[in-house]
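Right after this comes chain A.
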Amino acid sequence: MIDLAQFYDIRFLMDLGAFSILAVLILGFSILTVWSSNMVHAALYLLGAFASVAMLYVSLNASFVGVVQVLVYIGAVGVLILFAVMLTRRTLVEEESHG
Partner candidate 1 sequence: MERLLGIEPPERAQYIRIITQELSRIQSHLLGTAEFLTLIASAVYSPFLYMIIDREDVLTCIESVTGARINHSFVRFGGVRNDLPDGFKDMTLDTLKMVREKTKDYKELFLSDSIYRRRMEGIGVLSPAEAKRLGVSGPPLRASDTPYDMRREDPYLLYKDLDFDVITRKEGDSKARVEVRLDEIIESCYIIEQCLDQIPSGPIMAEGIPKKIKPEPGEAYYRVEDHRGEMGFFVASDGTDKPVKVKARGPVYAYFQALPPLLEGVYIADVVAIAGSMDACTSEVDR
Partner candidate 2 sequence: MELLSAITEFAAREPKIYGLIIGLVAAAILASVINVVAMLLVWLERKVMGDLQARYGPNRVGGRWGVLQLGADAIKLFTKEDIIPRGADKSVYVWAPIVAVATTMLIAGALPFGAVIIDGREVPLVVANMDISALYVEAVLSLMAIGAFMAGYSSNNKYSMLGAFRGVARMIAYEVPMGVCVISVAVMAHSLNLVEIVNAQQNIWFAVAQPLGFVIFGIALITDLGRMPFDQTEAEEEIIAGYNTEYSGIRFGLLYFQEYIVMLLGSILLVLLFLGGWKGPVIPVISFISPMIWFFMKLLIVLVALIWIRVSLPRFRIDQVTDLGWKILLPLSLVNFVWAVAVGLYFA
Partner candidate 3 sequence: MGISDVIPVPVAVDEELEKWTIWGRPLTDVWFTTTEKIHEIIDMGPIKNVLNWGRKNSLWFLMQPMGCCGVEMLVFGCPHYDCDRFGIFPRATPRQVDVMIISGYITRKYLPAIKNLWEEIPEPKWVMAIGECAISGGPFYDSYNIINDTSRFFPIDVYVPGCPPRPEKFIEGFRELQKKIKQREDKRGY
């Protein structure tokens, strides 16, 4: 049986709100990563998803994992992905070339 009073507790609502915002962000960014046809956009969305996951870790009181997430995934992996994407030939990736 759920304690109904808990739902009206502002602390719980805050946690819930933060979690739902982050969940929406993570899901949204992930879907956009897969959806987007532009490789660079996809990589940037992936970075967004990583960042949201880091925020989720921090909100779960696991700030060290959050920071490591930023350091490793965004700082190293994400930037490497961006770098690799930049080295691909753009005309193959995009229908309307720009640049």
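As a convention for this text, a contact is a pair of C-beta atoms (placed from the backbone, for glycine too) under 8 Å apart; a residue touches a chain by one contact, two chains touch by 3 or more; residues count from 1.
On how the list was made: all candidates are chains of the complex that A comes from, given by their letters.
These numbers were taken from a predicted model, which means no experiment stands behind them.
Asker: For chain A in this complex, identify the touching candidate from 1, 2 or 3.
Answerer: 2
Asker: Which of the residues in chain A end up touching candidate 2 in this complex?
Answerer: Residues of chain A touching candidate 2: 10-11, 14, 38, 40-41, 44, 47, 63-64, 67-68, 70-71, 74-76, 78-80, 82-83, 86, 98-99.
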